[in-house]
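Here the complex is missing one protein chain, while the rest keep their positions.
Every chain is named by a letter (A, B and C) in the order it is written, and numbering of its residues begins at 1.
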Amino acid sequence: MELTVETLTTWMNDFEAKIAAKKAYLSDLDTPIGDGDHGNNMARGMRAVTEALATKNPADLTTGLKLVAMSLISKVGGAAGPLYGTAFLEMAKKSNTTAELSELLEAAVLGIKQRGGAELGDKTMVDVWEVVVPEHAAGQLTSEKIAQAVEATKELVAKRGRASYLGERSVGHLDPGAVSSGYLFEALLETEGELK
Amino acid sequence: MELTVETLTTWMNDFEAKIAAKKAYLSDLDTPIGDGDHGNNMARGMRAVTEALATKNPADLTTGLKLVAMSLISKVGGAAGPLYGTAFLEMAKKSNTTAELSELLEAAVLGIKQRGGAELGDKTMVDVWEVVVPEHAAGQLTSEKIAQAVEATKELVAKRGRASYLGERSVGHLDPGAVSSGYLFEALLETEGELK
Amino acid sequence: MSYGILIVSHVEQIAQGVPKLLQQVAPDIAITFAGGTDDHEIGTSLDKITTALEDNSASEILAFYDLGSAKMNLEMAGEFSTKPVHLYDTALIEGAYVAASLLQAGVDLPEIEKQLELLQIKGDG
Partner (left out) sequence: MSYGILIVSHVEQIAQGVPKLLQQVAPDIAITFAGGTDDHEIGTSLDKITTALEDNSASEILAFYDLGSAKMNLEMAGEFSTKPVHLYDTALIEGAYVAASLLQAGVDLPEIEKQLELLQIKGDG
């Protein structure tokens, strides 16, 4: 699918709604293995994103993606800010040459991994992005696969971010950034579904 | 010599006068290899010592030494506070069994070394105390020997305290705590001289 | 027996600020602090440290400091107090953060100390 600034807006509005609905849950997930603010961080960030898209009305995809990135970077406040921000910034850069969503998402994954240094299995949002993006590229992404990728973070030992300080004690808890990333891809599936 | 609370008071008043006179010099010495406050720290501390001795009028040596120690500990503010403070606290403890100054001073040296972990040659006040105290015990302490011990810190590489962060760059500078300790022993020589 | 954290810094603001970082991840851990001299200058105060030590509601204290002279005053405070004080030569902020996270997670002291060893970067006066 080719991403447009309109689809991006639909996608972001849907993501914002999910985050808003799950704000308390996300912060609760962040409590035992973090500082308990991931829901608040993401809600604040996504509110800024949808407001910016609505008021600034970006003319093209690149401008839209940049707007999303900068809103997240400046409003999230926690680690998720530069990480999601970098994802959308890399998509913005890539969108200068292609609007193909799967290529944009691949650039995003690389950006996240580079920014945070996390690899697959480190119990971070990367565990969702890295699994989901190739499935999406292959046209085989389903809600189930997203849920599986998210769920898989539960049994991992955290190697990055605040949860890593807990070592083995992080096992048994879902990674909050993986869960919010799951919502992002759920929102994407829904956005694509509406287009069919 | 047996130390008495009167001699202690004379000694401390003399030390206080020297510190007050050399306050700026001591802080200047502390500037290139420290934070530039040793003169102010010691002046504040010794003012508290002489005031406490004058107003509280301690009845015996142990009480007097404790008063000196606690004034230094609570007023100096920098590393010199717990170090000089420990010296006088150890002297106070020792004074329960003997008033012989050389024995008190030996206890003081051990206390300083234990408190700060410095050994001879680390470019600290220990370089004065450890050299001067045995000379004093042998009845052979002179102004010259004090000056030599102080001067010897100049060529040393600092291994303890703030100056240690500068490594080799600390060479060529006198250690401020060694210099103030030199004044302490100069004052002691003068006090003993007056008694003769 | 409960463990609390004590932060000692030469600067009042650092001493006040570190607990804020820790409380986020360790809301149930008693954290007290002492910073600056009695005259609010840069340095440490045995009095302030002693007060922070006694004010800490925990029965046993994990203490962290910035520079060597703070360590010496901490040691003296520990000697004057009946409360057991464990003094760590770790990075101040990072060591205290790890200790707080692990205490909150219910990790025991030997395991916490193993983690803290990795953050040890000082030790002289």
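What we mean here is this: a residue touches a chain if its C-beta (ideal position, glycine included) is under 8 Å from a C-beta of that chain, and two chains touch if they have at least 3 such contacts.
Values in this document were obtained by computation on a predicted structure and should not be read as measured data.
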Task = Determine which of the presented chains are touched by the chain that is not presented, and list them.
result = A, B, C
Key: Those residues of chain A which, in the complete complex, touch the missing chain   = 35, 37, 41, 73-74, 77-79, 81-83, 85-86, 115-118, 159-162, 164
On chain B, residues whose C-beta touches the chain left out of the figure = 32, 34-37, 162, 165-167, 169
Remark   = Those residues of chain C that touch the unshown chain are 9-18, 20-21, 24, 35, 42, 66-67, 90-94, 97, 118-119, 121-122
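Everything that follows uses one rule, which is that only the chains that are shown with their structure count from here on.
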Request  = Go ahead and note the Å separation of the Cα centroids belonging to chain A and chain C.
outcome  = 37
Task = State, to the nearest whole Å, the distance from the C-alpha centre of chain B to the C-alpha centre of chain C.
result = 29
Key: Interface hub residues of chain C, defined as touching at least two other chains   = none
